[in-house]
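Below is the structure I would like to discuss, written out as structure tokens.
Only one protein chain is missing; all other protein chains are in place.
Note that the chains take the letters A, B and C in the order they are written out, and that residue 1 is the start of every chain.
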Amino acid sequence: MQRIGVFVCWCGSNIAATVDVEAVSQALSHEAGVVFSTNYQYMCSQAGQEMIQAAIHEHRLTGVVICSCSPRMHENTFRKTCERAGINPYMVEIANIREQCSWIHKDKAVGTEKAIILGRAAIAKVLLNAPLTAGTSPVTKRALVIGGGIAGIQTALDIADAGFEVDIVEKEPTIGGKMTQIDKTFPTLDCAACILTPKMVDAAQNEKIKIYAYSQVEAVKGFVGNFTVTIRRKARYVDEEKCTGCGLCTEKCPQKKVPNAFNLGLDTRRAIYIPFAQAVPKIATIDADYCTMLKTGKCGVCSKVCTAGAIDYHQQDTLIEEHYGAIVVATGYNPIQLDQFDEFAYSHSPDVVTSLELERLMNAAGPTGGTLLRPSDKTHPHTLVFVQCVGSRCDGGEKGKPYCSKICCMYTAKHAMLIREKYPDTEVYVFYIDVRTPGKNFDEFYRRAVEEYGVHYIKGMVGKVTPQNGKLYVQAADLLGGQQLKIEADMVVLAAAIEPDKSARPLATMLTASMDTNDFFTEAHPKLRPVESPTAGIFLSGACQGPKDIPETVAQAGAAASKVIGLLVKDHLVCNPCVAESNELMCNGCSACEKVCPYGAITYIDKEFRGPNRTTLLRRIAQVNPAVCQGCGACTVACPSGAMDLKGFSNGQIMAEVDAICR
Amino acid sequence: MNDAVETVRRISGVNPLKCMKCGKCTATCPAYDEMEYHPHQFVDMVANGRLEELMGSKGIYLCLSCFACVERCPRNVKPGALVEAVRLMVIRQQEQNHLKPQEIPALLEESLPQQAITSALRKYRR
Amino acid sequence: MQVNGQFQPTIVAFCCNWCSYAGADLSGTNRLQYPANVKIIRIPCSCRLNPMFILRAFQRGADGVILCGCHPGDCHYTSGNYFARRRMTLLFNMLEFLGIERERTRVEWVSAAEGAKFAATMNDFVATITRLGENKRLEDLRCKSK
Partner (left out) sequence: MTYSYFPGCTLKTRAKDLDRWGHAAMEALGIELQELPEWQCCGAVYPIARDEIALRLSSVRALATARDLGQPLVTLCSACHHVIKRVNGDMQRDETIRDRANTYLQLDKPYEGEATVLHYLEVLRDAVGFDKLKEKVVKPLTGRKIGAYYGCLLLRPSAEMAFDDPENPTILEDFLRAIGAEPVIYAQRNECCGGYVTLEKRDFAKKRVAAIEDNAAALGAEALVTACPLCMYNLRENGNGMPVYYFTELLAEALGLKEVEA
């Protein structure tokens, strides 16, 4: 017979205010199997834990029930406490009387009664608990980083620095991500390329880092420490080993009218291209949508000019399989499409641009060589209007995003300042709803834009942009001035909301990592575990988790790397002992469980059983690999003979809980 | 006055507290110059129970019901629906019709479509 | 159960560990109220819910049973909630055949971020069951205390 101890926590007043803790410990002391019951102010405190340990020794307890906060909070704490006192950690059950009782009820009598019932259910369960020992599984000491922007590069560099191998999978022909398109960075105004490209080179030259550019993750199998990932290496139609990146082909290709994605379509490039001069790896890629040779079989100019013989028109996508212990998601963001915001005339006038397009228009390597010119007539704009929050902070529906995109206030201040500095003859208006600048030296930066550079910050929104006679007539609200403004502008710059990259959603499904309604990855805990996904072994870096600027992204990338390193230094991981187990005497070998197992943890063996009269009987039975089983329990329900059960959540235990609640 | 705010909310189906005070309604309103209270102020005044002032304003008869503010509001607040609700609060009172049938003949002209008269009558009287 | 002459339904909620149990915790963290009639049993995944558990609950006097799991496509174990969905469809059909009203059983997908949805679902479910009144259909009278 078990000897159960019950410990009711007050959690200060969090529980005690709506649950009569004394009455609960009293009531539960009368339950069958309970030999000791008490309550205390903070069970999770040092003193509380010592009290539990003392009670275990004194009353020779075999099982413990803690009535406290959610098991998601302190189950592990109390398991360790009991382990130190010499009882198996899996002989502990938590009755959640805080999140699921005291915090949701106001009436003390109601709360107390419910707490007693929840306590009874936990006691009923623990009476059927059995000691469990966790197995271990080995850790593959190599990490995968998905996405090669600044987040992915930083994570990979930090992991490699600790001596582990790390692969980067990047869907574009080069790593570098959005930061390669940015001209200057706030709040220091240093050149983005100057700080990013050395990192890209570091990553390429680091012998621990392998870059799979122009590649995508195709499938993910396995679990923490043991992932098997299929990577699709898309056909570049250029042999990566042979291409020297000389760029001759990109100058000779006769197909000149390909919109240049790197410059956001503001100019054109050839069908064979290297996105930009500092691309890593610096290898040419043929754009199959535009290449005349690939489409019609006639041309072949690039092949003729290539002295290295790297062009291969017959190249196919290849699939490779790699093994990893940890996966970091760094898929980043994109500005949203602005089709639904045509009151700003984005699709009517080339002079209405997004902020990212403006970055290209101001970049020395951009389509205008760094001189700010209107896309329509290549003249110098004298009046610019910036519109903030285009598509951010919207209320539901199909239009826009409900969240603040976070980076726009600062980059708009940066743009406004740079334009006023370089072209003092311009007038710059910024229409804002709120200026949000929480960050080191951020507000000072914004104030400089207003006070030193004379940027006109106007509280209000733009309602309509009317292109007419080469001008953009901007109708806007000046809420503090109490007027409807009509500004004759030369350019309008829209701070488009940012959204997670479209590749993130299918990736999340492959990784079984959860996402929020906006397709940002959710973290394991919003405050305490910000760089881990709730799925073990999956880590989050950069804007895939939420809008972020560069300093924040780099900080998070480093944090994600440290978590990966913490995982990879381990030789073995302790497995979850709450796994399925088949009772071989009851198993009839029907394979129902095998079919529903998502992990392939169940195999069948033929085993000899003793029959009557010294005969033997060969029977096919199921066997669970405890290192692979994740403990979902799908098989337990599929099993028609009731042979399959789940340790820690057995049929008997759950039935006992049901009985206790319905009593 | 809170009851009146409730009435406006019920008639319009709009929660003025959703407004984030961006001013896009005011920026977009074609009747801005004609109104003493501009759309964003209108929303704010409803939210703060300042209905008497609104009910006495001429602007409520000058909203075009063009739905530009409704369409472009990022928070789905529908300032135009609030204007309609306040106007109804006025004209549903006795003898408060803004347009009386006997005034109509004077307004008629050869090319004026019936639609204009009917619309105005619908908008301006009980 | 009758308390002071008022019907207080007994409701068992099975919540998967990864989404819905966390969602229930979140509604607690946000102090969103729902009736105490709901008692939650934690299971690793919605696919762990053996139909036997539901039958047992009704047999022992539960008035309603609700299963909450991760949204389709978001299962921590990839496909568990799909199994659960199919199993529950069959089971609920059978229970209806036995005369247990369809409204007494429910499946809801609640993510870890949907504390508000959890509370709203439970409020609605308790209201529905209270309206339906006591469930006697499957009760084993031998289990009933006098």
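Just so it is clear, contacts are C-beta pairs under 8 Å (C-beta built on N, C-alpha and C of every residue); 3 or more make two chains touch, one makes a residue touch a chain.
Everything numeric in this text was worked out from a predicted model, so none of it was measured.
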- Query: So which shown chains sit in contact with the chain we cannot see?
  - Reply: A, B
- Note on the structure: Missing-chain contact among A:Phe164, A:Phe227, A:Phe341 or A:Phe520 belongs to A:Phe341
- For chain A, residues in touch with the removed chain: 339-343, 345, 347-348, 397, 464-469
- Message: Touching the absent chain: which residues on chain B qualify?
- Response: 10-13, 30-31, 33-34, 61-62, 64-68, 70-71, 80-81, 84-85, 88, 107, 111-123
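Please note the rule applied: only the chains that are shown with their structure count from here on.
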- Message: Chain contact topology under the given definition, line, ring, star, complete or other?
- Response: line
- Query: Which chain's mean C-alpha position is the greatest distance from chain A's?
  - Reply: B
- Note on the structure: When A-B and A-C are ranked by contacting C-beta pairs, first place goes to A-C
- Rounded Å distance, chain A centre to chain B centre (Cα mean): 46
- Message: Under the definition above, what is the set of chain A residues touching chain B in their complex?
- Response: 343, 389, 393-397, 399-400, 433, 459-464, 475-477, 479, 482, 484
- Message: Residue numbers of chain A touching chain C in their complex, please.
- Response: 70-72, 96, 98-101, 103-106, 110-111, 113-114, 117-118, 121, 509, 512, 514-517, 522, 534-535, 578, 596, 598, 630-634, 636-638, 646, 649, 651, 654-655, 657-659, 661-663
- Message: Taking the touch rule as given, give the residues of chain C at its contact with chain A in the complex, in rising order.
- Response: 10, 12, 18-19, 21-22, 24-29, 31-34, 36, 39-45, 47-53, 56-57, 60-62, 70, 73-80, 83, 87, 111-113, 119, 145
